[in-house]
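Report on the structure given below.
One chain of protein is taken out of this complex; the other chains stay put.
Let's look at chain A:
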Amino acid sequence: MGVAIVVTSGKGGVGKTTTTANIGTALAMLGNKVVVVDADTGLRNLDLHLGLENRIVYNLVDVVEGTCRLKQALIKDKRFDNLFLLPTAQTKDKTAVTPEQMQKLIDDLKKEFDYIIIDCPAGIEHGFENAVAGADRAIVVTTPEVSAVRDADRIIGKLEAKGLEDHQLIINRIKYEMTKKGEMLNIDDMTDILAIKLLGIIPEDEKIVISTNRGEPAVTDENSKAGKAYRNVARRIMGEEVPFLDLEEEPSGLLASIKKIFFKK
């Protein structure tokens, strides 16, 4: 029996879909059988992050409505045989599915897969209700900004009200330079304010934009810092104790390169 994890945030645009694609891929790279589920009906994006947009025939709504079987809607990843995508409909809205139908769907997936990662839409309405319906655990994504942290707190309250007590926090888009100057909330500030366990710290990384352009999650790029942070998150999800990344940026420029040659740590 697999584990279903919903990736949620309250506030939009903080990195839920990026997180879902990267964690799903990283868990598959670690040998798990994984399915990533797009629960953002009407605004689907997860297919783009994985570069699978041209392979979609059926979707989640078709499965729920009985137009096709679950197996027919699952799309196998290009790179990893043990990674699948369950896309959603782009031309329907969130009321096309009920929480009960979603719960049933996730329960069916749990029989086939080790991990089911669900990409939740922004907000606290119907789409949120659907995305969390079948979940055993939740990952709350936030960024170091007051509005995102406030919304994360609201979501944590909502999850607890539903009895979803197994929730952990991912802080995305940390800019080390700014936290060092005291101009951005740091990790301690946020874990202090939000009563939730920390699962990962993802640095701001241009490689995220590049990998989204290409449809290849950053975890497949050895040199991406965000990718490395997401690979660590995947190992923590599997129960491994992994120390948090040192966010100190590598010094750049010629002088720094020379320093690096002479002062190898």
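Remarks
Basically, a residue touches a chain if its C-beta (ideal position, glycine included) is under 8 Å from a C-beta of that chain, and two chains touch if they have at least 3 such contacts; residues count from 1.
Note that contacts and distances are computed from a predicted model.
Per its UniProt entry, the chain excluded from the display bears the name "Cell division topological specificity factor", taken from "ABC transporter domain-containing protein", "Cell division topological specificity factor", "GMC family oxidoreductase" or "Branched-chain amino acid transport system permease protein".
Shown as candidates are A:Leu83, A:Ile106 or A:Met184; the residue that touches the absent chain is A:Met184. Which of A:Leu48, A:Ile124, A:Ile193 or A:Met238 touches the hidden chain is settled by the complete complex: it is A:Ile193. The chain omitted from view is touched by exactly one of A:Lys71, A:Arg154, A:Lys197 or A:Arg214, namely A:Arg154. By the touch rule set out above, chain A reaches the unshown chain at residues 145-146, 149-150, 153-154, 157, 179, 181-186, 189, 192-193, 195.
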